[in-house]
Each structure stands twice: as C-alpha cells, then as structure tokens.
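The complex appears here minus one protein chain, its other protein chains still in place.
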Amino acid sequence: MKKIDLTTRLGPLELKNPVLTSSGTYGFGEEYRAFFELSRLGAITVKGITPLPRLGNPPPRVAETPAGMLNAVGLQNPGVEAFLTTYLPRLEKLNTPIIVNISGFSLDDYGLLASMMPDHSCIAALEVNISCPNIKEGGLAFGTDPKSAEQVLAVTRKNTKLPLIAKLSPNVTDIVPLAKAVANGGADIISLINTLLGMRIDLDTGRPVLGNIMGGLSGPAVLPVAVRMVYQVYKAVSLPIIGMGGISCWQDAVEFMLAGASAISVGTANFINPLAPLEIISGLEEYCRRKGYNRVGELVGLAHR
Amino acid sequence: MKKIDLTTRLGPLELKNPVLTSSGTYGFGEEYRAFFELSRLGAITVKGITPLPRLGNPPPRVAETPAGMLNAVGLQNPGVEAFLTTYLPRLEKLNTPIIVNISGFSLDDYGLLASMMPDHSCIAALEVNISCPNIKEGGLAFGTDPKSAEQVLAVTRKNTKLPLIAKLSPNVTDIVPLAKAVANGGADIISLINTLLGMRIDLDTGRPVLGNIMGGLSGPAVLPVAVRMVYQVYKAVSLPIIGMGGISCWQDAVEFMLAGASAISVGTANFINPLAPLEIISGLEEYCRRKGYNRVGELVGLAHR
Amino acid sequence: MLHQEIVVENQRLAREADIYRLVLKGTVADTAQPGQFVHIKVGSTLDPLLRRPISVAGINRPNGEITLFYRVAGRGTRLLAGVRPGESLSLLGPVGKGFTLPTAGELLLVAGGIGIFPLFALVEAVDRSQVKVKMLWGGANRDFLEAVGRETLFQMGVDYAVASLDGSMGQPGLVTDLLASELNKKGVLVPETGEGNLLGSDAGCPEDWGRKAGFSVAACGPRGMLRAVTELCIQAGAPVEVSLEERMACGVGACLGCVCTVRTTDGALERKRVCQDGPVFDGREVVWDEKD
Partner (left out) sequence: MLHQEIVVENQRLAREADIYRLVLKGTVADTAQPGQFVHIKVGSTLDPLLRRPISVAGINRPNGEITLFYRVAGRGTRLLAGVRPGESLSLLGPVGKGFTLPTAGELLLVAGGIGIFPLFALVEAVDRSQVKVKMLWGGANRDFLEAVGRETLFQMGVDYAVASLDGSMGQPGLVTDLLASELNKKGVLVPETGEGNLLGSDAGCPEDWGRKAGFSVAACGPRGMLRAVTELCIQAGAPVEVSLEERMACGVGACLGCVCTVRTTDGALERKRVCQDGPVFDGREVVWDEKD
C-alpha cells in the first residue's frame, strides 16, 4: 500500500496531518482523551481565551436545528492567567500541537493576550478570533469591518512571534475584503468559518430558545456556505487556509481541500462522532491513494483548475 | 370547534390566510395544480421575471446539501412580454392572488417591469427581487448596498400603484440597514430571506457541482438564519414582514410568526411535500385554537415580549 | 400525483452490483407509462432532503404494482435499500414524458449499464406481435450484466445482444459497436463523412433511410453513450429517443432545476425540463455540449 504524505505546511506552521479540531468544540482536549490518542490529531484548537475569566451566557445555550445546531456559550473560559497556570501544563502532556484561540473586547486585549502566550511551549499558533457572534461587547464587530480586523491582527502580530491564524466570520456581505485585511495586518494563516448568526423560538413558551436570544449556527447545515467562502478566499488571497464549518466525514474534508483549504478543522461533528477526526485522516489518505496523489497537499485548490 | 380568523393584513395587501408559496419554487402555479385547489393558498409568488427572456445557467443547476439544497437556475424566465401575454391569462384562472417577482439589471429594468404590470388583474403585489445570487450582472449587488436598494424601490414605486414587497438577501453583514433603506424607498412589505450563497464540489470530478459554480442555499438548513433576520427586522422596522427560508411544517411557520412575520412563504419544502402549504394552514389554525388565540395575527412578534 | 405505496419487495439482486428490485403496490401502476419515473422520498427526516427519481421498470396494472430497479449510488439509495416489505413510501408520480410506443415496424432498444431498467417497461408495453423488438445492451463485464438484468431479459423472451468492455460476455466493446453493426446489417448507415458534428439538427441527416425502413431507436444510459447513439441514428436517418438524467429538485416542472439544452426547429436554444418535458427527448434536439 502506497504511503501518502500527510504533512501539511501552513506558512510558518507545519503539522503532521491536516486534520484539526475546532475552538470551543474540543474543550481543552482532555475531554476527548477517552476516545483515542490525541497526538494523532494535526493540532487541537482550545476554547477561546479572554483576558479575564468569563461566566458566559445563561442557559439554555444550545438548540438543535435541521442538520445543525446553535450555540450561545458566550466565551465562558477561565481567563488567560488560569489558562496559563492550570490548563497549559495539562495541554503539554497531550503531545500535540496546541492552537490557542484568543478573543478580546479591545485592541489592547488582543495585544495583552498575544504578549502573554509563551513561544516555547506546546502552543504552535494563536488563532485570533475576531468573529464570535455570542458576545455583545465586540468580537463580531472586529470581524465585520476590514479596518478593525486589520488593526487587531497588527497589534497581535506586534506582541508575539507565534504563527497567527485569523479566524473570519461568515456574517459578512463579502468575505474577500476581510481576508485581504487580515493578510495586510500580518496574519500567516486564515481560518474560516466561524458560526453564522441564527436563532430559534420555542413554540411552548413563545420565547427564543437560547438564553442569549441569538446564537451561532454550526454543523453540516453551514457546509455549503463555508466551502463557498474557502473557495472565494483561496482565489483572492495567497495565505494558506484552514477550512471548517460542517465537516463530518472525509468526503467533506476533501471538498474543503479541493476548494482551497490546506488543512481542515472538525467542530460540531465531534459531538456526534468523537472518532470523526480519525476517520477523516484515514479517509483523506485513502482518497489520495485511490486518486493517485502522493501528498495530501496536492488536493489543495484543485477545484479552481 | 372555534373558528380562527386567518385573514392577514400586510399593509395595503389583504390575504385570506398567511401562507404563500415562494418565487422560483412554484413555477407559474400550474405545476402544482394536480395536488390541490390552489385557491386555498394565501397567494402564489411566481418565478422572477426580467425584461427580456433568459435561458438561465447551464446545468447542473441543483445540488443537495445537508437539510438543504443549492440552486443556480439563473433567472430562467420567458421575459415580461411572454409573461403578460401567455402566463398571466392562465394565472387569472387559478383564482388566487398572484405576486409577481421582478428582477432587473439596472434601475431602468425595475422601472420598466413595474410600469408594465397591470394593476387590475390577479396581480396582488410586486415582489422586488434585489437579492438573487445566481446572476453575475447585478441582482445581489442591489441587495447588499442600502443606497442602491432604496433607489430600486423608489423607481419601482414611481412606476406602479401595486403594493410593493422588497425581497432582501441574507448575504449581508447587517440586515437592518437594508430593511430601513427599502422602507425609505417606498416598500410596503418586506420579504426575507432569499438564498444564502453557497457551493459544493464533486469528489469524482474535483470540480464545482453547479454549472454556475456558486448557487443559493435554501431549505431547512437556513431556517435559523431566516428566523433571526425576521426577528431583527421586526424589531427595527415597522413594515409587515413575509418570512421564509426553510419552512417545512406548521411549527416552522409559527416560529416565523412569533419572530415577527405577518405571513410566511413556503419554498423548497414544496419539492418534498407538495401538500406542505395546506398542512401549514391547518397547523396554524390548530395551534391558535390550542393556545386560545382568535386570530392568527395575534401570533405576530410575540417572541419580542 | 402524491401516493403512499406499500413495499411488496425490496431485494438485492446480487452482492457485487448493489442493485435492488423494489416492488410497490398502489395507484401509480394505473397510469404509469414506459419512460416515466417516480420521485421517491427516502427516509423520514430532513436529511437527505430531496426526493430521488427512479424510472418505472415494470408496470403490472392488474395487480396495481410497479417494479423499480435501483443502484445504491449514495446516501439516498442506501436509505432506500433499508426499507422493508410492509412499510410504505411516499411517491410523487408517475412523472414525465415517456417513450413513444411504436405500433408497427421495428424497435431497437439500446441500453448502457443500468440504463436498461426503464427499457424493461418499454419491452413489456410494446405489442410484440406487431413490433419487432431487439435489445442491445452494454456493460462492464459478465458479473455486472448477470446481476443487473440478464435473467430479466431472458424471462422477457426478447431478442438481444450484449457487449462487455472486458469481453467476458457477448461482444467485446461498447454497446454502440453493437448498434453500428446492427445499422450496417440493415444497410442504413451512411458512411461517416468526417465532416464532423451531425448533432443538434436534422440538417446533417442525408436521407431518411431509417424512418423509411420503419424502425426506430430508444436509448437509455450514460450521456456519452446517448450522444454516440444519436450520432449513429442521425447517420442512419432513424428516429431516436433518449432518456436523459439530470439532478432534480421538484420533479414537477416548477423549479427549473433539471434542465437540458435543446435546439428548437427554428435553431434557437431553449432549456427544457428533464422532469416534465422529458426525461425522454428526441435525440436530435438535444444539445450535447452544454456550455453556458
């Protein structure tokens, strides 16, 4: 059986394979340790970290939708200090590259978070979340205005040597100016998509289901929107892309890579099938073998031919 | 059994019930005649009409997605003249209010289309489509820029006395400014949402599935996004709303009405269950009865309490 | 148009080929015509969303039964394969414009792979005391042909010839090779001029030999094959009907999702709906290269 080269280069970031798990869906990794050896993952992206601890939004925080789900967690996290002292040491033991997702409410927040992240630990990159729809104070605002997005990346860049991933929001009229802006700001990699803003109403109570009224839509339902945005960004910007949004099987992963993603990330699908990332790794390998490719990287962007 | 008042008032437009069928999914009505008496519908919205006949996009034009579908029909239609001479007389016979969906590539197009629509026929209103994602020449551009959107409505308003429905695109950062703009332009009613831009790639060919590469996402998958936008527009603008996007059963319809829609429209669901509109009418009635409402209109916007 | 029909049988024909025969009892049988299809809701949830079109392959009016054959191609047909006798399925149909039924002369059927299924219904429907029917059929290899329908063909007692790509059954090669020999035998095949494309109009048809000879062709299979069949029939001046496939949504002509491009008699391009204006089209009007 031919061996397929799965290593993946994303600008300054090199990974053993292109399959990641997504921020907010994989806790701090440990929650999924019972299912398989986590070091088999390309990387783990941890829950969004803010400068101060956050309680997040009141429950209910999740609602099901056709082939998707809404969440309004609201960035519940222990804050950067507890993250560094309590969680990071445990993450070191997972023996996998860690990507830390950072979220701020001001430019200073992003600068601070970036400056506090050690560059000689398991942290392989920072994912700059400018796109969280579940908080009122900012987040999404940074992600919908190209100028602000550029500034966030620039201030983050100034405060760390770690590879920077800019995570874009799909809640925009045109994704391309945003992608260009974060590239100008100094992003090394672009990840997309975060969740689409949605809501549901409970027929019994007549009130919105979520405690926070609106929430972020994820899961298979959003896949066609995500593939489209990866395709558009690949065409317009030369940075490598981490594609996500609804990926639940290797076929989905191939679709994202053909559209232009150099790596892919599994989020909501973990909730249904914790083995999804592993199945995707072997599915990608098998697809390359069947199609006669030697490296998984050869798939990237083929749909643009 | 208590009789529920289903009549629905949308500004200048009064309908016998709040259940419509959506443009592009219901042909010119006749296609669904075999299933039930079409006069039972609140109204039928016909396929988008342009000044000149259009062949539309090359096939494939549809692709399935999780709980949804993409279409890239590209406004295939007979053109306004054939519409008036061939189709309108047949529509008269359906004995149902007809809403004509009009699409243009310039302000003049919209003005022309509006001026050509007779105001003493079965045509009960014009739906001004400023949001079609499947054509390159315009359409979507009008729907994403508030100023253009306002102009389109204004020029249409000047050319007809018929009630005007502005159909908004969900492919925008913020739906509210668009809704305000069409209100300023002279819209009587707002309908939303049109389709979300998406794409799929075929794993066998490695190429986009759709002949037009990208297409519009519709069906249950988009429901949470649509409900959210109806909720936002209801809060911000005082015009009545026709809600649509993924409605496939009466529960979905109730959700839209609670969010703020005065009427709802069934699109993709017709393809799976041609009886869906009828089932929704009786489901709405039953829900009102159970909850103790006398008029279906009492549901509108309740989630905002 | 909308029917809830009871599954009488849903059985795999052969391990290797993943082909199922599905027999349904209900009212579609009353009106179904060869070449029409039914649009089936698979599964009870919102995913997969759309109905699946499957051709009517057998029509048993007295029993109120239709027979369908399907290949497990993806998620939808896989779900369909799990349905058990006694359960019911929602069908929309019968839909579409079927094959013309000749009442005299000769009918040549040309099938590629599983394209044979709708032709079964045509064989059944033709009055074989008046019309001479011959089936030409091509497939990958013996296993496939055995699994898919050799037995059925045999039982129908219809004259047939097969071709297989690997030569393991019948003549090695394509079904269009069989057709070419057949037309040659009849002496109606115009030698190719080498001047290229005869498709898309009657213009290229030098003489009406085939039509005069009183035979017509009905074909179903992959698009490439249908194109080749049409080319041969144009050379032979024979009427040819082809059954096209296209991805479908509504199945009733409302969404314009399933179009193919045709050239009308006045030369203009038009987009016709495979579900309603077809799936059976005159091969000559089809524009085989669809570009914009």
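Of note:
Going in written order, the chains are labelled A, B and C, and every chain counts its residues from 1.
Note that in this section a residue touches a chain if its C-beta (ideal position, glycine included) is under 8 Å from a C-beta of that chain, and two chains touch if they have at least 3 such contacts.
Quick caveat, the model's predicted, so the values are computed rather than measured.
Listed residues A:Pro12, A:Gly56, A:Pro177 or A:Gly206: the one in touch with the omitted chain is A:Gly56. Checked against the full complex, the candidates A:Pro66, A:Gly111 or A:Gly301 give a single residue touching the omitted chain, namely A:Pro66.
Only one of A:Glu31, A:Asp119 or A:Glu286 touches the chain withheld from this view, namely A:Glu31.
Residue A:Gln76 is the one among A:Gln76, A:Ser121 or A:Gln251 that touches the chain not shown. Interface with the hidden chain, as seen from subunit A, comprises residues 24-27, 31-32, 34-35, 47, 55-69, 71, 73, 76, 211, 219-220, 248, 268, 270-275. Subunit C residues in contact with the hidden partner, per the touch definition given at the top, are 43-48, 75, 79. For subunit B, the residues in touch with the chain missing from this view are 66-67, 220.
Please note the rule applied: only the chains that are shown with their structure count from here on.
Between subunit A and subunit B, the least number of touch steps comes to 1. Chain centres were defined as the mean of their Cα atoms; on that basis the chain farthest from subunit C turns out to be A. Each chain gets a centre from its C-alpha atoms; the one nearest the centre of all protein C-alpha atoms is B. Centre-to-centre, using mean CA coordinates, subunit A is 34 Å away from subunit B. With centres taken as mean Cα positions, subunit C sits 47 Å from subunit A. Centroid to centroid, with C-alpha atoms defining each point, subunit B and subunit C lie 36 Å apart.
The set of subunit A residues that touch two or more partner chains comprises 66-67, 220.
Residue positions 46-47 of subunit C each touch two or more of the other chains.
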